[in-house]
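Apart from one protein chain that is not included, each protein chain of the complex appears where it belongs.
Take a look at chain A:
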């Protein structure tokens, strides 16, 4: 598995995701935002967390238009895998690779805490190491993770099984109380139509170590390695 982690000015979790990928056995390179191509043989393009370009416009808006994103779009169009975490999810929405938008958290504060997610399906390249319906304990750290889409889009996402993860309680129950940011239908992550692009707000890459909170995040990277 050759993974290319794209670094934008203001990315700050590129090291965290690279560590998780390497732990799972991936061959990881970093790619600068001004580059126009991904390294030959790239299987997976990763858009890491952070505050690309300071997030001074809408989150992810400037990164969504960076030179390297043409290469990422081409990679996705060829069926290549793309993973966007947190700011990376925002960038995927801004670049047109995923529908919808991430608005400011309903509580208007940045929130960093542990958070359970329900894995909606386990037949994708990103989730095969999990069980469908499994509750996994990961972390969130964002100020703008409130997923919003128009009714038609939402119906299509739900109808096509494109919701990847939902905010849930420890038993996997999807409840309003378990929703940290106001996202519609407790959506924490979604897939593209061909299920080869995943965007999610939470940080599985920070839960890969028993000593540092737990290992529930590993499954996502192990799934990719098995892909």
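For the reader, a short list of remarks on this structure follows.
The rule we apply is simple: a contact is a pair of C-beta atoms (placed from the backbone, for glycine too) under 8 Å apart; a residue touches a chain by one contact, two chains touch by 3 or more; residues count from 1.
Throughout what follows, contacts and distances are computed from a predicted model.
Between the names "Alpha-D-ribose 1-methylphosphonate 5-phosphate C-P lyase", "3'-5' exonuclease", "Phosphoribosylformylglycinamidine synthase subunit PurL" or "Amino acid ABC transporter periplasmic protein", the one given in UniProt for the chain missing from this structure view is "Phosphoribosylformylglycinamidine synthase subunit PurL".
Checked against the full complex, the candidates A:51, A:130 or A:147 give a single residue touching the omitted chain, namely A:51. If you put the hidden chain back, the residue from A:19, A:104, A:128 or A:156 that touches it is A:19.
As for the chain not pictured, it touches chain A at residues 9-10, 12-13, 15-16, 19, 49-51, 53-56, 109-113, 139, 141, 143, 203, 205-206, 208-209, 211-213.
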